[in-house]
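Every protein chain but one is kept in place in this view of the complex.
We just call them A and B in the order they show up, numbering each chain from 1.
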Amino acid sequence: MGSNMAEAHPVGFANVVKAKELGAKVIHVDPHYSRTSALANMYIPTRAGTDIVFMGAIIRYLLENNLYFHEYVLHYTNAASLVKESFRDTEELDGIFSGFDPETGNYVDQGSWDYQPGDDGHPLTDPTLQNPQCVLQIMRRHFARYTPEMVEQVCGVPREQWEVVVRTLVENSGRERTSALCYAVGWTQQSKGVQIIRTAAIMQLLLGNIGRPGGGIMALRGHASIQGSTDVPTLYDLLAGYMPQPAAMIEPQEQEAKDRPTDTTWGEASGKHASALSQQTLEEYLSSSGQKFGWWSNIPAYMRSLLQAWYAEAANEEDGNCVYRWIPKITGDHSHLATTYDMLDGKVKGYLLFGQNPAAGSTDSRLQRKALQQLDWMAVFDLYETETASFWQRGPVPHLDVVDPSQIKTEVFFLPAAGSTEKSGTFTNTGRLLQWHDKAIDPPGDARSDLWYVYQFGKRLKQLYAGSQEARDQAIQALTWDYERIEPEPGSRILDDPDSELVLKEINGYYVYPPGQTGGPGSESLQGPLGLREAPHVPNFGALKVDGSTACGSWIYSGVYPEPGKNLAASRTPGGHTFLQWGFSWPANRRILYNRASADPQGRPWSERKKYIWWDEAAKKWTGDDVPDFPINKPPDYTPPPGATGIDALSGSDPFIMKPDGKGWLYAPKGLRDGPLPTHYEPAESPVHNALYTQQSNPAARYYKGKPFNKLAAVGDENYPIVITTYRLTEHHVSGQMTRWMPWLNALQPALFAEISPELAAEKKIKNGDWIIVSTPRGEIDARALVTRRMRPLRVQGRVVHQIGLPFHWGYKGRVKGSITNDLAHMVLEPNVSIEEAKAFTCNIRPGKLL
Amino acid sequence: MQERTSLPEPVQAVVSEALEIGSQVQPFSVESVEKAPRIRDAKLFHSVCPYCAVGCSLNVYVKDGKVIDIEGNPDSPINRGTLCPKGAATFQYAINPSRVTQVLYRAPYSDHWEVKSLDWAMERVAQRIKETRDSSFVERLPDGREVNHSLALAMLGGATLDIEENYLMKKLFNGGLGIVPIENQARI
Partner (left out) sequence: MAVESSQQQTAIPHYPQWEPLRSVVSTFVGNKVAPLPEQPKMGFFTDTSLCIGCKACEVACKQWNQLQAKNPSWTGTSYDNTESLGAITWRHVQFIEDIGPAAMLPPPLPLFGKLAEAKSEGLIPETPPGTALPFFNTERWLMRSDVCKHCANAPCQEACPTGAIIRTEFDTVYVQQDICNGCGYCVVACPFGVIARDDDGTHTARKCTLCYDRMKEGIEPACSKTCPTDSIQYGEVDKLKAHARERLGFLQQQGVQEARLYGVDDTILEGGLNSFFLLLDEPEVYNLPADPPRPSNHVAPASFWAVLTAIVLGIFSILFFKE
């Protein structure tokens, strides 16, 4: 579901085909019959944007019919945990949870969602699962209305088809079998994307499919190192390894700190609710970001090591607090799309684009291009001229917003970039696997790697700021910035290329003060401080310290380069059951996360067939086919002593070690901005009213109402009655900037088309191959009509709903050109991660061609 | 075809050769006989496909300083030598006359690109970064909370960036200069 794996991840899909040959059942649930559907045992057409109903009904079915994996659920999930009496479910409030503030559109008070804390700080539980406030009972009530009839009414899927899915899942889950779910941006690009994934997680936890071989939820990420870009983030709200970017204003942003609830204490490092805390000092940051129990209790060591890597000795002042204050604080949503609005408003002056093409690739692309006109300057680093780099040109293909260069002030720099074969470095794939790629040749002409560009900018900027006495410039002055090669690369004509392995070493971490010495930094007898070049590597994140004796750029990657000459990302030894010698997967080269759950509470494999990690009683340690994701010597019967904190506070049968209670969360007592349980809301644009609640669409989504350009069609708007979804084709990549210059690929898919059903085509008097105009309140584009029975109308709430689908690979640059599909999409953002809703919105079509 | 003969072995060999040639008419040209794969004697580098996130391993063959062939690496447990059409076309992604190999510059209100030197562009962009950052830097909000940030300079990275590149970007722009809106395709 939510993935067109055969087309977007063909080589990954080869494993699905292979599994099918071996007897696995492959079911594809999707609005669009794609090459994935063709190979599946079963394809189920569904209405875009209704995934939570489809899976919610499965959850209800498992609960009602007692078909969940009892032992797994009881021991490994929070089914037994008790939630506060003050919690109000969507059942009671008609589609919203307690704590919602309609004024701001936020859940300002999430205190009621929390567990009932016990005396020891751990949540209260009811192992009989009978207490009406226990998670399982709350779920029963919450999902009661997600019936098979609702699946028919809302998704347009006949009950019988849905039942096949339930049956197949149930029969293929349990001790002997596991089932996996694959999703991609078909889920994330929805105004409730995170909650769809949560629904899948609940389903998989109930079936016992997490942390076990052949199970899991596979997030099929879309680009070579998109996982790496999240782990070592270039994201506004994260520091490396999923530590939050410090904030001047904690969510909810619209409220003053004094108004926020402070009554929840469970699991928080500080004993106070995160919303109540300032992050002005490092101590405040650590206490609001860390946790008292579980692995995140280590955050002080990880944060301190990051500060050490960035600022070296300066980090020792005030135990790190001095440099912590240099790290910029966020004051709201500064995500890509939110920043686009700031750009439109003239608040953003400069823009650096490294291999990214928002003028065609981001949602509501026309608005993106308008925003670029408001910049003072922009620098684009790419291999080919992109739509973004040339937004100021009079478009070679007619589009309605013809631009006049003489009216556009933006100064534009295009800097030629190197391709992946022209530089060495690491990609992290969708399975969290780090793989090093060698540099084969120099890039052509003046083209340089992005690493070269950033490194050289850093050197120039440090020079520009060298003489400054300003406090605000201390950070750049103190920043460690020496990645110079000692000797130029053999055969390369680029003599000032930085050493990417040295950067990897910093990411891995090193000892500022070699281990085994007594005393802390500042002590006379110590050897150190050592710089990046000469310092010994740390072997893994277990070595990171809070005292400033270690530096580490991203704790979760620590261990990738544990000693000189041993870059594990570059290890390429095939073989073994889990290929542990091929690349390095974070954390600690584990291939399956939470793999303690592959054994039963006593530490024995759930079954011989599904044996993976188990407790070796003789050796008193966890062992198996993978690196155990658990303290290696903690026995299954370990019970935390009173007052234990950190990882010691979790028992020997708590596999989910990142969680403060060690449990898989069926119910999320905190951490989400739109509710502790998934709830079906219609997409922001929908042809129908929400059949489950009065609340039509996600109440916490960001709608940007009143903003220019971002017009939405009303519910059931007769002008836009057709559901539209977008997707990739095998033959091209995202906005086409990496494929539309390539004749071999262009010949395979030369033009934009819209896939429409014969029924809709007949209704609109469209023949296969005709030009059609697709319109939304944001604008119009033209495309060729591909009339195909692979698209089919659905019956939803007693009426016929048509759906069409468009790939989005075209633009006005490249050797083949075409309309920009993203011109049609809107800018309603998911509340947790600020991702747009490009997979389910509404449109209309008519025969014709623009201009 | 030989079992009926009782000729001496060498004769038999030539006859069978003759028959082979004769019966099937196989006039091999010199070029056909000498044909060999172009990757013979090429230098091999290991790379990773730049497209989707599956992480297929690539073999890049280089001869005389030029990439002559890119194909899947059979050792990889991920792709076992296979590739999809995009991966199989990586050669054309790298070796392509449409690639821009010089710095292009578009002055404000201009309607065309100008070619510039790399050094000129580096200095100019560095200056622009500094100007924008300095003119928009906020140390404290009106209510006194310390933020030490600039919101007027944005960065957006694609997800073909190496993790080393991501790391230095975040470190320089965020940790060094206080730029907040640093984003990536990962959000898209």
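As a convention for this text, a residue touches a chain if its C-beta (ideal position, glycine included) is under 8 Å from a C-beta of that chain, and two chains touch if they have at least 3 such contacts.
Since this is a predicted model, take the numbers as computed values, not measurements.
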Touching residue (missing chain; options A:Glu731, A:Glu780, A:Asp823 or A:Glu837): A:Glu731
Option touching the unshown chain, where A:Phe54, A:Phe69 or A:Tyr183 are the choices: A:Phe69
Per the touch definition above, residue among A:Leu745, A:Ala761 or A:Val774 touching the missing chain: A:Leu745
Touch with the omitted chain, as defined above, among A:Glu171, A:Glu318 or A:Asp404: A:Glu171
Positions on subunit B contacted by the hidden chain, ascending: 4-5, 7, 10-11, 13-15, 17-33, 35-40, 69-72, 74, 79, 81-89, 91-92
Residues of subunit A (touch criterion as defined above) contacting the omitted chain: 6-7, 10-11, 13-14, 17-18, 20, 23-25, 27, 33, 35, 37-43, 61, 65-71, 152, 158-161, 163-164, 166-168, 170-177, 207-208, 607, 729-731, 743-751, 753, 757-759, 768-769, 784, 786, 788-790, 792-795, 800, 815-816
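Basically, only the chains that are shown with their structure count from here on.
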Chain centre separation in whole Å, for subunit B relative to subunit A (CA means): 25
Subunit B residues within the subunit A interface of the complex: 45-58, 60, 62, 65-67, 70, 73, 75-79, 82-87, 89-90, 92-94, 96, 98-111, 113, 117-118, 121-130, 132, 135-137, 139, 141, 145-188
